[in-house]
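Here the complex is missing one protein chain, while the rest keep their positions.
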Amino acid sequence: MNERSSKTPLLTARDLTLRFGRIAALDGVDLDIHPGEVVAIVGESGSGKTTLLRVLSGLMRPDAGEVSYLGQDVLGMSEAARRRLMRTEWGFVHQNPRDGLRMAVSAGGNIGERLMATGARHYGNIREQASHWLTRVEIDPARMDEVPAKFSGGMQQRLQIARTLVTLPKLVFMDEPTGGLDVSVQARLLDLIRALVADLGLAVLIVTHDIAAARLLAHRMLVMRHGVVVESGLTDRVLDDPQHPYTQLLVSSVLAA
Amino acid sequence: MTHDPGYNFAYLDESTKRMIRRAILKAVAIPGHQVPFGSREMPLPYGWGTGGIQVTAAVLGPADVLKVIDQGSDDTTNAVSIRAFFRRTAGIATTESTEAATIIQTRHRIPERKLREDQILVYQVPIPEPLGRLEPRIAETRRMHAMADYGLMHVKLYEDIARHGHIATSYSYPVMVNGRYLMSPSPIPAFDNPKMDQMPALQLFGAGREKRIYAVPPYTSVKSLDFDDHPFRPIRAPHVCELCGSGDTYLDEVLTDDVGGRIFVCSDTDFCSERQAMKEAAE
């Protein structure tokens, strides 16, 4: 059944190591992500979680270790091949929507870019897709021709998600996607991500220091400290029955909502 | 005719010409790819054709007949000066006739008359990078060319349609060369783009300030980017030429008085006068 086939991981990382001078940003990190699985990486600032995201997505080279995506060696692949992945089967959602959007290009153009980059050449179809995706991320399609600079922070982030998901990627990297947003806006965005991920069967690797967000979104969780994954497992087990002293500290520091 | 003995043939020294020819050969070998070259200081200002003039100097031989046009016209200051420059420094023959020329240096137009295999068209290029206005980082545009990552260019056309209802780019309209490299055709009107496709003549492009040479070899595919449902359309003023009556050439609008009077005439002066002569002969 499909369950059995999904036992083959989408992305696999083995023994990733990266040092910045005397500081170990990654110290022997192993990781598997399966199709349809949402994995959260939590930990305090400087724990290496963003570095891990950058290494896994091929943006940064580790000193040692392996990353493979469906059997392809990510670190060894040509830049052309990696870019192709990045605009088709992968997506990256940045904390700051300005890093992921073209601020001078209309919302429709932002969503259409990945389609055009992969060969879409029918203006009407691109508009239709853009309109569909704006609706899915709860932006009025009538605003399709406005530039994102006119949008609120939450809308910009939703637009960035639409722009990323339009090619139906298999794997999406998210770096603190709710980071700069008001709490009320955060909840809405998290809920939207949760629904989209479930509907589309996406695999998502999400870096966050928001434990509540991780509980809501992630099936599995990795806790990082000083470049080391100190604990990992089912999200509810890691949070409700933490084993490592650092995880216990992290969980006990969260205000109960 | 002989050239001014105070200058090397065609102004540039032989090593420089060889260097430029090597760049041209490379450019011909990789159609549409911008090849860097050691652009020299020329005795005219940037923007007046320093790139085109160096390319012309490098390919010019004593037997060549040179035509220079500026916006289609043979008699503007720029065209007249460049012809005079090569008459003096190379002693070659010059002409205003497209048919008689072996090398045509141009600014912002392609002649209306179909060019032949034994002709070379040299374009003066102010800005060779078609992605520059969309992606300011040069290293990134280089990478985009290397990866053929051209989605962004279509985003620009998309934005045109979204804002104006049609593709509003009317000159420097980007083209795909040989199905591989995105290229700026230089600021020729989009009307001229179709002439580049499968042209029998060799097309060379020189950008002096930006130090780039690129080329389209004879009979190479040159396609203007577009959308299936918004196909590329060469646009011209919907008039006929006041002088020769042509209804299918690129027209300039000319003001005739200060009370709003205006006429449309062919931008290609040689083509227009040829047609006028034929009309007179027929009458």
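Letters A and B mark the chains in the order given here, with residues in each chain numbered from 1 onward.
As a working rule, a contact is a pair of C-beta atoms (placed from the backbone, for glycine too) under 8 Å apart; a residue touches a chain by one contact, two chains touch by 3 or more.
FYI, contacts and distances are computed from a predicted model.
Not every chain of the complex appears here, and the one that does not is recorded in UniProt as "Phosphonate C-P lyase system protein PhnL", selected from "Iron-binding protein IscA", "Phosphonate C-P lyase system protein PhnL", "Glycine oxidase ThiO" or "Proton-translocating NADH-quinone oxidoreductase, chain M". Although it is not drawn here, the omitted chain touches the following shown chains in the complete assembly: A.
Of the listed residues A:Arg121, A:Arg188, A:His209 or A:His226, the one in contact with the hidden chain in the full complex is A:Arg188.
Of A:Gln72, A:Thr135, A:Ser152 or A:Gln248, it is A:Gln248 that touches the chain left out of the display. By the touch rule set out above, subunit A reaches the unshown chain at residues 3, 6-7, 34, 37, 187-188, 190-191, 194, 198, 216, 219-220, 233-234, 236-237, 240-241, 243-245, 248-249, 252.
Assume only the chains that are shown with their structure count from here on.
Centres computed as Cα averages put subunit A at a distance of 47 Å from subunit B. Contact residues on subunit B toward subunit A in their complex (touch as defined above): 143, 146-147, 149-152, 154-155, 158-159, 161-163, 226-230.
Contact residues of subunit A toward subunit B in the complex are 79-80, 83-84, 87, 102, 105-106, 108-109, 112-114, 116-118, 121-124, 126, 144-145.
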